[in-house]
Each structure stands twice: as C-alpha cells, then as structure tokens.
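Every protein chain except one is present and positioned as in the full complex.
Our next item is chain A:
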Amino acid sequence: MNVTSSTVEAITVIEASGSIDSKTAPEFERTAIAAIQGQKEVIIDLTNVEFLSSAGLRVLLMIYRQVKTQSGKVVLVGTSEEIQDIMANTGFLSFFITVDTLDEGIKTLKAS
C-alpha cells in the first residue's frame, strides 16, 4: 500500500494504492487524518486500491465522521465494483458520494 495527499483546486485529495488491510490501515489512517485537518471537502482516490478490509473500511468511515463534524463532504473516486459491492453489503457505501474520476469528484464538490 502507498498513500499520498495533495491539494487540487483547494480540495484535499488522498490517493491510495494497493491493498488496505489491518497491516496497512494504520499508515493510511495517519496520512489521511493529517491531510483532512480543517478541511471540508475531501476526495479519496481509490482507483488503484485492489482490496479494502474491515480495518480499511473503518478508516474511510473515520474520515467521513471527522469531515462530517465540520459539515463537510467526502467523495470516493474510482472505487472498484468489487469494493463497492463489499461496501454496499456492509453498509459503508451509504455514507459516501462515489464517482468514477477525479475530475468528476472535483466537479461534484464544487457544485455542492
């Protein structure tokens, strides 16, 4: 797993790749939590994430809860069909806006 954060058009973008499980989730969490401090608009780019375990899903929800306390929004980008299916089955998907590309994600947040 690799995780980076950047700012695109004043929106915080967290990009991860590889497999997010209980081994790698702490690093994903550390990077993401640091990046979202004070942010209201956050994009998590999962285009290159192959697998999200329970622990990984929990990091996503933790980010959502922190951003939500500031009345912000979290958009997931490029979530694979399999991961979306797991997220739907376990109830995590309903917390997020999901779009296919980073551009769409930025448009979605700018429009809201």
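Please note the rule applied: a residue touches a chain if its C-beta (ideal position, glycine included) is under 8 Å from a C-beta of that chain, and two chains touch if they have at least 3 such contacts; residues count from 1.
Heads up, the rule we're going with is that contacts and distances are computed from a predicted model.
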Identity of the absent chain, which is to be given by its UniProt protein name, from "Cation:acetate symporter ActP", "NtaA/DmoA family FMN-dependent monooxygenase", "Glycogen debranching protein GlgX" or "Gluconate 2-dehydrogenase subunit 3 family protein": "Glycogen debranching protein GlgX"
Touch criterion as defined above, residue of A:I33, A:A55 or A:I97 at the omitted chain: A:A55
Where the missing chain touches chain A, by residue: 21-23, 53-55, 57-58, 61, 65, 85-86, 88-92, 95
